[in-house]
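A short write-up of the structure that comes next.
The complex appears here minus one protein chain, its other protein chains still in place.
Then we have chain A:
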Amino acid sequence: MEAGKRKTEEEQQTLVDRKRKAEISEPPPPTTTTTVTMNAVESLVTQIQGLSGSPNDVVALHAHLNKVDEALRGESARLLPFLDQLDPSIHSLGYLYLLDACTSGPVSKEQATNLVLITSRFLTSCSTEQIRLAPEKFTGMCKRFKDQVLLIEAPMRGVAPLLVAVRKVQPSSEHLTSLHPDFLQLCLLAKCYKTGVSLLEDDIFEVTQPRDLFLYCYYGGMICIGQKHFQKALELLHNVVTAPMTSINAIAVEAYKKYALVSLIDNGQFSPSLPKYASSSAQRNFKNFCQPYIELANTYSNGKIAELETFVQKHREKFDSDNNLGLVKQVVSSMYKRNIQRLTQTYLTLSLQDIANTVQLNSAKEAEMHVLQMIQDGEIFATINQKDGMVRFLEDPEQYKSSGVIERIDSSIQRLMTLSKKLTNMDEQMSCDSLYLAKAGRERQRFDFDDFDSVPQKFNM
């Protein structure tokens, strides 16, 4: 290692000599930009290697790296070989800075493949404490990693490393980082919804950037739709649509469209009016952008499938341009399901032909297929008698007596207890908030009727 280092130093020394000779004939460079020579980068590398031991050293290294950061970016093309001398798990901070400088310039497709490999290895093996010293740099580098992965059209390769990166950079599982939406976007493009769902399990309590929240909830909703968890998708999309916003943004408009469709699939109805706590700008403006969806909801509520299908055909391009055509088709099929479900409330047994007639399906065979699918999905409880083509509707056999039910209730109680603790904490913090105390003091009655002690007129904060 020593001999190798000396050798490269000699080589670089000759390089430097040649450069110096060249410089003499040129005008001296302006003093504001410091040109980083290969020698300096080499010494930086050794410094990184030396100072990555204890936490104090790392902090000092961090300060030093910040100083030379600008200069490093200028040399982005030539920094790649130096990365091999560093170990990503031990020298994480230095590796991060070098890698960041490498990727700061424009990246071609071939370079991207190589960089993706290096970055994924780095992300999986870097040390969390060192990374947390420079979170913005880490986040920026991860975003560029995502772009590279998309450039080489292999989103699947970015999913696992980004998941690891998200877990490493977030201070706790309740914080929302800027990497969450990027990760979810990759999951969507790679169609691996299950990994995305694992990230959506966490309850978020701390958000720094509103844009992150919008994107996170929007992508999260789409992933849940992909997994057919319509309830959770509705929750997430509802968050986007009712989030406080001074002026509407495109994410919210798209989310509103999907929100309408999912609530039709799940609940069978959709009211265009937003709840009172939604922002006023949202309440006024969403309707203008989502006219066809609202009309779709109206047609749905009439209950006639033929009308619904003609409506869908008419506005087909509009739905397609919004990438919502698949969802709209699901809305149409949900109409059949809802009609069949309505039948269970009236009839005990029904023939397949009658079902087909009532629900406006083409044949008994189609009706049988539909009913079979619904039984499999657990949406109705019935038995089909193939001999005479009769369907007998049954009651929900769930007795809620099993230990599985008890476990579910128990875990819900635990979750509720942690939530309750959080709420009490927030309540206490709010009571100490100066803005609140000022207003609460101002609104007090001037004179207390019970005792004639003069009450202070307002709190001077």
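Here is the rule we use: a contact is a pair of C-beta atoms (placed from the backbone, for glycine too) under 8 Å apart; a residue touches a chain by one contact, two chains touch by 3 or more; residues count from 1.
The working rule: contacts and distances are computed from a predicted model.
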Name under which UniProt lists the unshown chain, selected from "COP9 signalosome complex subunit 6", "Tax1-binding protein 3", "PTHB1 protein" or "CAHM3 protein"
"COP9 signalosome complex subunit 6"
From the listed residues A:T46, A:S173, A:S271 or A:S402, report the one that touches the chain absent from this view.
A:S402
Going by the touch rule given at the top, which residues of chain A touch the chain that is not shown?
399-403, 405-406, 409-410, 412-413, 416-417, 419-420, 423-424, 426-427, 430-431, 433, 435-436, 439-440, 442-446, 448-449
